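Pasting in a structure now, in structure tokens, and then I'll have a few things to ask.
Presenting subunit A:
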Amino acid sequence: MRIRNVVQLHTVNKLQAFGWPLIIMSLSLTLVLVIGALIVNVGGAEAREGMNEGMQYSGAIFALLGPLIGFGFTAMGQYFPLALGFGLTRREFATGTLLVFLGNALFYAVIVTIGKVIEVATGGFGLSVRFFDVVYTGLGEWWQTLIQTFLLIFTVMLVGAAITTAFHRWGQSFLWIFWIALAVLILPVVAGFLISEDFRAFAGQVGGMGWVPWMGVILGFAVVGGGTWLALVRRAQAR
Partner candidate 1 sequence: MTAISTTGLTKRYPEVAALDGVSVALEENRIHGLLGRNGAGKTTLMQLLTGQVFATAGSMQVLGGSPVENVEVLSQTVFIQESQKYPDTFRAVDVLRIAAGAYPNWDQGYADRLVEQYRLPAKRLIKKLSRGQLSAVGIVIGLASRAPLTFFDEPYLGLDAVARQMFFDDLLADYTAHPRTIVLSTHHIDEVANLLEHVVILDQGKVLLEADTDELHDAAITVSGKATAVDAFLAGREVLERKTLGTLATATFTPRDGDELAAREAGLDLTPVSLQALFVHLTTANTASAAAATDTHRASDRAIV
Partner candidate 2 sequence: MLDESKPLFQAVAEQIEDGILDGTYAEDDPVPSTNQLAAFLRINPATAGKGLGLLVDAEVLIKRRGIGMFVAPGAREALRQRRKFAFQDQYIAPLLREAAQLGITPEELAGMITKEVAR
């Protein structure tokens, strides 16, 4: 039953857990609407079309997703020591935190989905803007957006928690290895893009492999991140 205490630990401050992310999202959405109104009024139909096209890649939604990325880091960095301080076991903390991650991801995925449905139905809030209906949250059906957003948020939280736990365990040397490993993975891709026409074609194919395989990739990250986190947290110590 003490899992309830862990959940409470994460959510006791309602403003912090739910208030601010939603307030920041609303501000960001307002800003997008204002910009949309300006462009529509000044630019006319052609500008309107171009804006709608370009805004598929708009990162304004990260005003909501961004703070949620930090959630995984703070869960291990700030809430884990306090949970131990309250005499909660690592197992209880991990279980409760996993539930919070799931609940959070679901809550915000539903919000984004509702936003997208409204946005699509009203023709971009009557201004042809895109805020919820972007590539990161899925351009397909509403249920695809629900699944994609949920998976994205959940994965990012797990990976954040895993990285923080590993950092606590091995300190700075882990960060060095992490960044080096990341560079080893990314540099060849960047180099491939720059020098090889074949690689660009191949990357294009991978990029266009469809929604389901992409979801599989995200799920893969979730499994690796979650597995690492759960394995490490069992031996994590207070600092």
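With respect to how the candidates were assembled, all candidates are chains of the complex that A comes from, given by their letters.
Assume a contact is a pair of C-beta atoms (placed from the backbone, for glycine too) under 8 Å apart; a residue touches a chain by one contact, two chains touch by 3 or more; residues count from 1.
This one's a predicted model, so the numbers in the text were calculated from it and none came from an experiment.
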item	value
Selected neighbour of subunit A [touch, this complex] from 1 or 2	1
Of all residues in subunit A, those that touch candidate 1 in their complex	2, 4-5, 8-9, 12-13, 16, 74, 78-79, 81-82, 84-92, 235, 237-238
